[in-house]
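Note that one protein chain of the assembly has been removed; the remaining protein chains are unaltered in position.
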Amino acid sequence: MRKKLSFINNRFKITGGDMTHTATFRVRYSETDRMGYMYYGNYAAWFEVGRVELLRSLGLTYRKMEDDGVILPVRDFTVRYFKPVKYDDEVYLETELTVLSGPKITFDYVLRDAHGNKLCTSTIVLVFCHKSSGRPTRAPQELEKALKSKD
Amino acid sequence: MRKKLSFINNRFKITGGDMTHTATFRVRYSETDRMGYMYYGNYAAWFEVGRVELLRSLGLTYRKMEDDGVILPVRDFTVRYFKPVKYDDEVYLETELTVLSGPKITFDYVLRDAHGNKLCTSTIVLVFCHKSSGRPTRAPQELEKALKSKD
Amino acid sequence: MRKKLSFINNRFKITGGDMTHTATFRVRYSETDRMGYMYYGNYAAWFEVGRVELLRSLGLTYRKMEDDGVILPVRDFTVRYFKPVKYDDEVYLETELTVLSGPKITFDYVLRDAHGNKLCTSTIVLVFCHKSSGRPTRAPQELEKALKSKD
Partner (left out) sequence: MRKKLSFINNRFKITGGDMTHTATFRVRYSETDRMGYMYYGNYAAWFEVGRVELLRSLGLTYRKMEDDGVILPVRDFTVRYFKPVKYDDEVYLETELTVLSGPKITFDYVLRDAHGNKLCTSTIVLVFCHKSSGRPTRAPQELEKALKSKD
């Protein structure tokens, strides 16, 4: 399938699936709970790694962005858990940048096991903000450039 | 407003807001991140405390339930973050049991600051399962009894 | 036993046990691991709450201190675990300020169950540092004053 990145009215809608990154994790003991499962709240840390690494692959270092005065707090976080992830399991997190619209950026996630089974899905919307004021701001130019160059 | 608990077709729909519990938290240093905010993934632990304490107020000890062979993994988790929660802030988590339907139980959450401002909202759906098989099962009878007695 | 606070050569050595604070915790599900125990790394967060609350009882707000440009990173951390702490257990953390010497501050901890049994002990040494340079600095004057007034 061909990726299609549309840039209409300052809004990127990215479809076709090559603005993606796959990260590998092995469940740490610290991440398990009394059920022996990955604790439901700990997935958030993996999703964060997924988007940071995807941005890095586009040439954007999240640390540098913060040092330059822009932070990226989460606005909406949705997860559906299909199957438990257990201690020491190796899993694969697919992160996709799907929308960039004004100050908002959206990532879609699929977590899979070694057999390709879907373990969980997630959508996370974050908002670029000025570190000083906390107010929303446009995405860094490097990111828009990187996206356009991929078009 | 009068609470209304409807029990139709094995489904409890609870409205009117007195099947609730309020828990107080103070943001720990361990829960902050580089922005100085409560890390977005750490709210999950508060929501868990909220529902465990609400169940306890209904006479159901989550630990005992697990020891009796029933676990309660999370199926769906949705959060919207309105305002950042900062280190050492004292906040108030309102947990409401809103639906009990077959093996599924739903909690709605509102997190507020000392002035009553809404900081975040969440909805979490969990599924009662047999610990041994992992298969869904009806809610423990104590819970259904507790809900009916509140009607 | 009478507390004795000695102030010799800019070094406070505090003995006698009333420069203490007791905090109560209930083990959260998020804090457990696959053994059903409180994960060994999660005690650190409790110890942090213990010392922050002890300082608050002495009139020193850790948040304010940081906003005033002084941070307090941990230098040495030692724990001995005697008995496992389990999910939903209620436990009591005794924190004692034992030494204040130049930029260094030492806290001793005992964690107990409801029967007074010792569950774990810890000693933590932290160093007051300038936020800007990271260099060690004397303890805030408010703290020295508070300690002297207790003498």
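Residue numbering begins at 1 within each chain, and the chains themselves are lettered A, B and C in the order written.
By definition in this document, contacts are C-beta pairs under 8 Å (C-beta built on N, C-alpha and C of every residue); 3 or more make two chains touch, one makes a residue touch a chain.
Please read all numbers here as calculations on a predicted model, not as lab measurements.
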By the document's definition of touch, the residue of C:Glu48, C:Glu94 or C:Asp108 touching the omitted chain is C:Glu48
Missing-chain contact among B:Ser30, B:Thr61 or B:Thr78 belongs to B:Ser30
Considering the complete complex, of C:Glu66, C:Asp88 or C:Glu142, the missing chain is touched by C:Glu66
Note that subunit C touches the absent chain at residues 34-35, 37, 39-45, 48, 66, 71, 73-81, 84, 131, 134
On subunit B, the omitted chain is touched by residues 29-30, 32-34, 36, 39, 41, 87
Hidden partner sits against subunit A at residues 28-31, 44-45, 48-49, 52, 61-63, 87-88
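Please note the rule applied: only the chains that are shown with their structure count from here on.
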With centres defined as the mean of Cα atoms, the chain at greatest distance from subunit B is chain C
Matching the CA atoms of subunit B with those of subunit C requires turning by an angle in degrees, to the nearest 5, of 180
Note to self: most contacts are between A-B
Whole-angstrom distance, CA centroid of subunit A to CA centroid of subunit B, is 26
Whole-Å distance, C-alpha centre of subunit B to that of subunit C, is 31
Whole-Å distance, C-alpha centre of subunit A to that of subunit C, is 37
Touching two or more other chains in subunit A are residues 34, 39, 41
